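With one protein chain removed, the remaining protein chains of the complex are shown where they sit.
Entry: subunit A
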């Protein structure tokens, strides 16, 4: 793999850009791998990358039924933050956020991490108390956040209306080193680095069955033939229940649609991310100038990657009151992804009842921010059988009543 650099750009400029290589190879599947990862979203690719980088395991295939990054990873609104309430969450999300800081250098691929700051508005007395509590918890966890006043909010976001009649802004939880990154680039960067280590990324390869012998995994059936493996990682977000079915166990996960939309591009007007959880809406401005808007998840099980119109209508209606200037904007595109929701709104990174099968799912509406940290922890779990970042997120926590309850802190899309 040739490195990307300023020098490479200059060199290619002088020879009509004829020297760029393909970013990753498209090999035919082998008969057997040490590790197979199902799902080439951010989490699957990051897992493969850290298996190679941290544990020297490179006989790995990542199987993807569509194209890599075409699932939720390429559909999300790219908010990265780590201001969670519970300790296990803060640990994995902050690990992830800190990996994002240097991810472009590590992968030699510009993921456009922009630590522009994320602000979560408090618009009710209840939220003020909740966020003050989170700020204190974050201080103990070593995550840098603070609770800021309405005037400071206005200073950071001049376009905001802080004294709306229905949803006044009473303060905000502010994380200055949180921000956004380019979602496709995160998937592409990991894919290129995996391919460079000799791993196989096999697209248009749908897993249709999981073979077992004596309670242990032996391989998978796909539309491109049977492939054997010693260990299998299931990292398929909304399709987790479907894959668990193939392996013969059930998950505490339900799949629903989550939507987002973007406006026409406008001049720079807001250089931080603003989330308003009471009204279920959040907004940031992309580098292209589009206002990127997201809201709450739909209420019923769905696999259509579409979602219902009234949900985005509610989101936009609420945001217009907080940001009056967006009322005249035209919306350009709307889309949906299938998110995997657990009861406590925390992910599952775990062994499973089938020996050799590991599952990484339940990231729901908020797993983009977690891609590097989840890959880091899950790779360790797959390589060694346990991992400090993942142990609390095991499947057993439901049976044992050890919830990692983030739904009280932020039961909203993010």
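In this section, contacts are C-beta pairs under 8 Å (C-beta built on N, C-alpha and C of every residue); 3 or more make two chains touch, one makes a residue touch a chain; residues count from 1.
The working rule: contacts and distances are computed from a predicted model.
Which choice in "ABC-2 type transport system ATP-binding protein", "ABC-type quaternary amine transporter", "Acyl-CoA dehydrogenase" or "Sarcosine oxidase subunit delta" gives the name that UniProt lists for the one chain left out?
The record for the missing subunit names the protein "Sarcosine oxidase subunit delta".
One chain isn't shown here. Among A:27, A:198, A:248 or A:343, which residue touches it?
A:343
Looking at A:66, A:115, A:252 or A:265, which makes contact with the chain not pictured?
A:252
Given that one chain is not shown, which residue among A:70, A:115, A:241 or A:289 touches it?
A:241
Which of these touches the unseen chain: A:141, A:222 or A:302?
A:302
Name every residue on subunit A in touch with the hidden partner chain.
239, 241-242, 250-255, 299-304, 308-310, 343, 398-399
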